[in-house]
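Structure provided below as structure tokens; questions to follow.
All protein chains but one are shown at their positions in the complex.
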Amino acid sequence: MARIALRGLVKTFGRITAVAGVDLEIGDGEFVVLVGPSGCGKTTTLNMLSGLDTPTSGEVVIGDRVVNELEPGERDLGMVFQDLALFPHLTVFENIAFGLRVKRVPDAAVRARVREAAEAMRIAPLLDKKPAQCSGGEAQRVALARTIVTKPAVFLMDEPLSSLDAKLRVEMRTELKRLHRSLGATFVYVTHDQAEAMTMADRIVVMDRGRVQQVGPPLSVYSDPANRFVAGFFGVPAMNFVDGEVGTGGQFQAPGITLDLGGRGAVPGSRLALGVRPEHVRLADDGAGWPAAVSLLEPLGDGTLVFLDYGGPASVVAKVDAEEKVAVGDRRRFTFRPDRVVFFDGATGERALR
Amino acid sequence: MTVRRRLAPWGRHAALVAWAALVLFPIFWMISTSFKDAWEWVAWPPHWLPHEPTLHNYRQVFTFTELGRELSRSATDQVFNIWPALRDSVVICSLASLASLLLGTFLAYAVSRFGVGGKNFRYAILTIRMVPPIVIAIPILMYYAIMIPHTTTVLFGARLSLFDTSLGLGLLYTVTTLPFVIWMMLSFIDEVPYTLEHAARLMGAGRIYTIRRVVLPLVASGMVVTFLFIFILNWSEFLLALTLTHPNVTTLPVLLNKFQSAVEGRLYGPQAAIGTVITVPVVVLGILIQKHLVKGFSFGMIRR
Partner (left out) sequence: MADAHAPTRTAVVPAPARRPRRLAAWLAQERVFRLVPFVLVEGLFLLLLAIPFGLTVYISLLKWRASRPFEQAHFEGLGNYADVLADAEFWWALGRTFYFAAVAVSLELLIGFVLAMLVARTVRGTRVYTTVFLVPMMVVPVVVGYNFSMIYVDSGPLNQLLAPVAALLGVDPRIRWLSHPVAAQWAIILADVWQWTSLTFLIFLSGFAALPRPLVNAARVMGASPWQIFWRVQLPLLKPVIVIAVVIRSMEALKIFDQSVLLTFGGPGNSTQTVAFYLWRQVWQFNKFSFGAAASMLLLVIFAALIYAGIYLLVRQRSVALAEGRG
């Protein structure tokens, strides 16, 4: 069973703390994505998992064994690097065969297994070529073939798609999901692209500044964020934030927007931030809502982004139907879908008033 | 097209050809002289091509026996035989260059992958090269000829001197070329991405295996270029050889110099022959590696 557990992982480089304590359990066969901005510690965590970096403290458990003392080559992993790390002086065949040759697998078996992997990744015609002669997508698949040929229990991927152009990236995403389903192995995938995380993960691990911010399936991370950082990280265009405070009557107050908080137990005088996604902002035609002026329109094709100046420091962005008749300069009213509004503590950014 | 623009390329080529002629002329002259017999050496007006080409000079220089009796005034003068000098030059330069290459590459790997020596090591190491050789020649002379024999006599009772030995000169050549090896191999090793070694390690390869199968093949051509470069440097080296060797050990440049101080006139013919022998292999080697020299020399200062 290739379950993975990371317990209390910490990594410091001199005075810099890259990973400040990560606890994570990954189930056998799961596709887990570590996502976060540059410098959040996701790659360092992956490197500790693979063994390329040694943890300052904490344990890495693969299967049921603590593997801290094991060489990367002993942990039964496959890894795809951001720059692919294909050996330029070897043919595609020899690249794929490298791991087998290290283990001194007999020649006949090597040929059979390389061929098998190459056919699975549809690169059999390239076996005699060198990596430099392959296109971006082909090289990707060579790197994948190289990992699957040793049939590891766990696949690690460090931003493998970031060097591809947009169209290829989408193709490879599907390819990877297909691979995951057919192999049934555990995938641990690192990326800074929130769209990749959303589309590919069984569970997402959001990281920032060396810590895990939230773990959960994509939809729950999207609609039930644990803090302001997670909320702002996912979704394009980003979630709208309105900073305000709780008024004496227990309602949310911000310049231009007042919202009744019902019985949620808000403490009067405390600072509160409101978050709502553009697709949950509605243009109200029935007199309810708050007044605003339309300052900018961005037609997307499948909808239109309407920038509303309501009196606060930033505009509220609403995503409305393409057919909606709006023009710059209009005075309209807007409301939020009440069940989709979330609140964050004004000081800590943590989710409040659940 | 204006007349000016039409003529410009011709003007350019004319200037370039003129300089090319200047560049090649001394070498041509030397080769030509090496085929001239004695009466043609200082003929006036000078003969650009030998009127009676001869291999006599080369024969003289390459003979195995003491030669030059007919030319030399001093009965014990064995100076004109090229073989000992050729042997000394080849042996010392090859071994010193090899030692420097191996040691330097080893260190360059450590600096590149582990940051040994600190951030500015590669620049610090070049400062050694900036010291004029004469300034270290004197200390080394005293060291080799006095301090070491003194110390070994005290410690072991045997007097060992490094003065005028192949080992002494070779060690010095190794040390003076190490900075170049480190500098050049650093740039070559830096070009090999460290992730290649990570990938190999993940597939179970040990460090030696990885270096052998992944790193070395990729820097092999760099090593060849570096070796040739320092070989040329050592081969041409004059000052240290002049001060620290002879007569037991004689390198080719020192041999050539002996002719300058020949007692009776200058023996231009054999000198030219030796000069040709010294120069031609080096020029050929240099042409081979010149492509790499051109690439490396802007020091990344304009645009990487």
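Letters A and B mark the chains as written, and numbering starts fresh at 1 in each.
Operating definition for what follows: a residue touches a chain if its C-beta (ideal position, glycine included) is under 8 Å from a C-beta of that chain, and two chains touch if they have at least 3 such contacts.
Owing to the predicted nature of the structure, the values given are computational and were not obtained by experimental measurement.
Trainee: For the chain that was dropped from the view, give me its touching partners among the shown chains.
Mentor: Within the full complex, the chain left out of view touches A, B.
Trainee: Of the listed residues B:Gln60, B:Ser166, B:Thr226 or B:Thr243, which contacts the missing chain in the full complex?
Mentor: Of the candidates B:Gln60, B:Ser166, B:Thr226 or B:Thr243, B:Thr243 is in touch with the missing chain.
Trainee: Would you mind spotting which of B:Leu86, B:Ile136, B:Met184 or B:Met203 touches the chain that isn't drawn?
Mentor: Per the contact definition at the top, the residue touching the missing chain is B:Ile136.
Trainee: May I ask which residue of B:Leu55, B:Ile146 or B:Ala220 touches the chain that does not appear here?
Mentor: Looking across B:Leu55, B:Ile146 or B:Ala220, the contact with the absent chain belongs to B:Ile146.
Trainee: For the chain that got dropped from the picture, name the residues of chain B it touches.
Mentor: 9, 12-13, 15-16, 19-20, 22-27, 29-30, 33, 42-46, 48, 103-104, 106-107, 109-110, 113-114, 116-117, 123, 127-128, 130-143, 146-147, 150, 171-172, 174-175, 178, 182, 206-207, 232, 235-236, 238-239, 242-243, 252-253, 256-257, 259-261, 266, 268, 271-272, 275, 278-279, 282-283, 285-287, 290, 293-304
Trainee: Please output the residues of chain A touching the missing chain, sorted low to high.
Mentor: These residues of chain A touch the chain that is not shown: 1-2, 28, 51, 54, 62-65, 68-71, 73-74, 76, 103-106, 109, 150-151, 153, 184.
In this text, only the chains that are shown with their structure count from here on.
Trainee: Between chain A and chain B, what distance separates the C-alpha centroids? Give it in angstrom.
Mentor: Chain centres of chain A and chain B, defined by C-alpha means, are spaced 57 Å apart.
Trainee: Note which residues of chain B are touching chain A in the complex, please.
Mentor: Result: residues 193, 195-196, 198-205, 209, 214, 217-218 of chain B touch chain A.
Trainee: Please output the residues of chain A touching chain B within their complex, sorted ascending.
Mentor: 50-52, 71-74, 77-79, 81-83, 85, 87-89, 98-99, 102-103, 146, 150
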